[in-house]
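Mind looking over this structure? Questions follow.
Excluded from the complex is one protein chain; the other protein chains are retained at their positions.
Chains: A and B, in written order; residue numbering restarts at 1 for each.
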Amino acid sequence: MRRRTIRAALASAAALVVLTACSTDDSLDEPDAVDSAATEGGEATPTEETEASEEFFVQADFDSQDEQRSATFEGDEAEPWLQYIDGEMTDTSEFESEGGGKKACFANASISNPWRQTGWITMNQQLEVMIENGVLSEMETRDAQDDDNTQLADIDYFISEGNCDAFIISPNSTAALTPAVERACETGKPVVVFDRGVQTDCATTFIHPIGGYAWGIDTANFLVENLEEGDKVVALRILPGVDVLETRWAAAEKIFEENGIDAVDYFTGADPTEIKKIISDELVQGDVQGVWMDAGDGAVAAIEAFEDAGVDYPVMTGEDEMSFLRKWEETGLTGLAPVYSNFQWRTPLLALEKIFAGEEVPAEWVLPQVPITEDERADFLAANDGMPDGHYAKFGGEDLPGYPQVWQDRVIP
Amino acid sequence: MNRRLTSTGIVYAVLLLSLVVGAVLTATAGRNFFSTGNISAILTATSILGFIAIGQTLVILVGSLDLSVPYVVSLTSLVGGTVMGGQSGNIVAGLLAALAVAAVIGIANGLVVSLLHVHGFIATLGMGLVVSGYLATNYQGSAGSAPRDFRLIGATQIGPVPLSTLIMLGTAGAAILLLRRTRLGHHLYAVGGNTDVARMSGLRTSVPVVAAHVLCSVLAGLAGLLLLARLSVGSPTIGSQGGYDLMSIAAVVLGGTLLAGGKGNILGTLAGVGIFAVMDNVMSVMSVNPFLKDVIRGLVIVVAVAVYARRELERRPARFERPSTLQAALEEAK
Partner (left out) sequence: MRNPTAPLQTGRRAPLPERQGSAAARVGAGAATPGGAVFVLVAVLVVAIIVANPNFGDPGALIRFAGRTAPIAIAAMGQYFVIVSGEFDLSMGAVVTTQVVMAGNLIGQDESRIAPVMALMLLVGTAIGVVNGLVTTLLKVPSFIVTLGMMLALSGLVRYLTGGAATGNPVDAFRQIGRGGIEDVPVVDIIPYPLIILTVLAVLAVLLMRRPYGRSLIAAGDNPEAAHLSGVSLWWLKTRAFVLSSLAATIAGIILVGYAGVHPSVGQGYEFTAITAVVLGGVLLGGGRGWVLSAAAGAFSLELLFVLLTSLGVPSTWRDTVQGLIIIVAVAAASRAWQVGRRPRRTAQAPHPEPTASSTPTPDPGTTTGEK
């Protein structure tokens, strides 16, 4: 009997304690960013499909990015990481401060592929300049290793424990990280989002090159111009379900269909062994005239597959990774190297410099995204001589301290 | 009382040690390990892996494995999100749909393992591939939306303890009761220990196997729903991003459960999940190079298991008494 009474007393006491300690995260109190809200035409953020739609493809984004390919960019062409398309500007006078020595907190999606690794090295060299100039005192980084859930936790950690003066976020995926970015915005500190976007425009600035649709348009148009109707193109895609890669393929697929190109796509996981096998199998089935890639990793293996089979080289689009540029020159094939502007990794820190100086920054900072053509290739190869194969030609760090040693040694900070 | 530490005791000792080491290392980085934000971060990390690891414990106890959990997690987050569609009224429907899908996959896994006599490794690997293909075909990115009332589950905290962790601990308690007090629980141990002997003793050996797989998939479904609440959308890649298959198996073995089946408990698994969460938290606070994080994870897993692998593993609970709830918990902790 006594045991039961004690237990009952403990239970009710515990319940009281629990009720008083209950708390809810405030971010849920503001209106949800509902999935079906359409973005305005000017934004280049790829939106999610609504439940009813089948296609991932969003025509409005496709058209706007198509226009941006030929837009004029403000700023000096010699410093493309500072160029932008003129548009709405964010007033940052509230962030202006004389003291300097700010702490930046960077929530990085990952450094799991050579493109991100190159950018990360460049960003750290830019950080050195910032620290030397006194703009920033340090940058704390949390790496989410490609996991949305981890990155959410990282951003929350920064908000509660980080003592950050500014947030830099490279989101792992668009919709999932939106609430976290909104929570960061609410702290009142400047928030810089770059690379992949989110579905809110609360950030002080959102930095990105033109986008995936533009990549798809540039590459598919190049292939269409150099091939004939009825030719076969093998499309090598890394993974399904990654929205930045899906937009590239969505645009390319559309253009291939419209021009009668027979395009068949495969998922490779960026594994050169898989790439070679896929191309070899396709070559056994019949002729392949063109190769399209949604990212340049493993491009060399694709070209070698043609060599091993003893057939002519294809018309090919890869990326500005050094391995592809070098092999492209060596074989003399007809090719194009689209870029996803690796120099964008410099811009967030430069944006913070402007923000803390009270200068206005574009609300959406669209960087130039210019593919490397055959004529320009030689210059880029010469400028990046001695760099490892996994380096990206448009890394934009030639005027940063440590050039070229830091990128050649490729020590990940 | 047995004064020698059982493997469960050792695992909790290791957890305690990791807390101490973690606190020291965090202090060297200038932070407070025991601050509300930090504790909350650690506990949040335990919730998701915790659900999956509890399910994995049940499956491993019965002598099988479940490698399909990452895809079940992704699928349930998507199904839940699309059925809910941002409407509070659809929450229950979304939950039921997601868990039903998970249960179906679990039944399929269980039947393939028990009736077709395929080893769990291969059966669930194959099933995972089947689900992966379905996900790749139907979803090109995030889909669905979690309504505000549902997202509360991911966001509410009681002090520093997230609500999700409490739900996970409640589920662990239910699993402990299942294993210690119900016939099914004892049958799980029996089939895992020696399938032939269990069959000759009159058990329908397929029942515990299917039940374990169903429970594992449903728990993975709960993890997927929790992720839906945190992320506010369903995602086709969220399960694979977390590496939950191998990490859950590692947590289970770290907790002292025999990979061959028949011996083990849930409390040890929880300690294993806790050790991983503390380890990840400390490494992030110290800004360890992400590549080195994997090295440290690998070493810690092997070293931690090696510490007590030679010891006698705890004995199976006696089958002749029906312990009260309190005694069941104490037996677990022994």
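Heads up, the rule we're going with is that contacts are C-beta pairs under 8 Å (C-beta built on N, C-alpha and C of every residue); 3 or more make two chains touch, one makes a residue touch a chain.
As the structure is a prediction and not an experimental result, all values here were calculated from the model.
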In the whole complex, of B:A13, B:I39 or B:A136, the residue touching the missing chain would be B:A136
In the complete assembly, which of A:G101, A:G269 or A:P401 touches the absent chain? A:G269
For the chain left off this view, which of A:C164, A:A301, A:V315 or A:L367 is in contact with it? A:A301
Over the whole complex, note the residues of chain B touching the chain we left out. 112, 116-119, 121-123, 125-134, 136-137, 246, 249-250, 253-254, 259, 289, 291-299, 301-302, 305-306, 309-310
For chain A, residues touching the missing partner are 111-114, 117, 121, 237, 240, 264-267, 269-273, 275-278, 280-282, 284-286, 297-298, 300-301, 304, 308, 323, 388-391, 409-412
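By our rule, only the chains that are shown with their structure count from here on.
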Once you find the CA centre of chain A and the CA centre of chain B, what distance in Å lies between them? 32
How about chain B: which of its residues touch chain A in the complex? 31, 35-38, 40-41, 44-45, 48, 82, 85-86, 135-136, 139-145, 147-148, 151-152, 155-159, 227, 230-233, 235-238, 241-242, 284, 287, 289-291, 293
What residues on chain A touch chain B, complex-wise? 18, 21-25, 27-28, 32-36, 46, 48-49, 51, 56, 110-111, 140-143, 145-150, 152-154, 156-157, 160-161, 172-176, 178-179, 239-243, 246, 267, 412-413
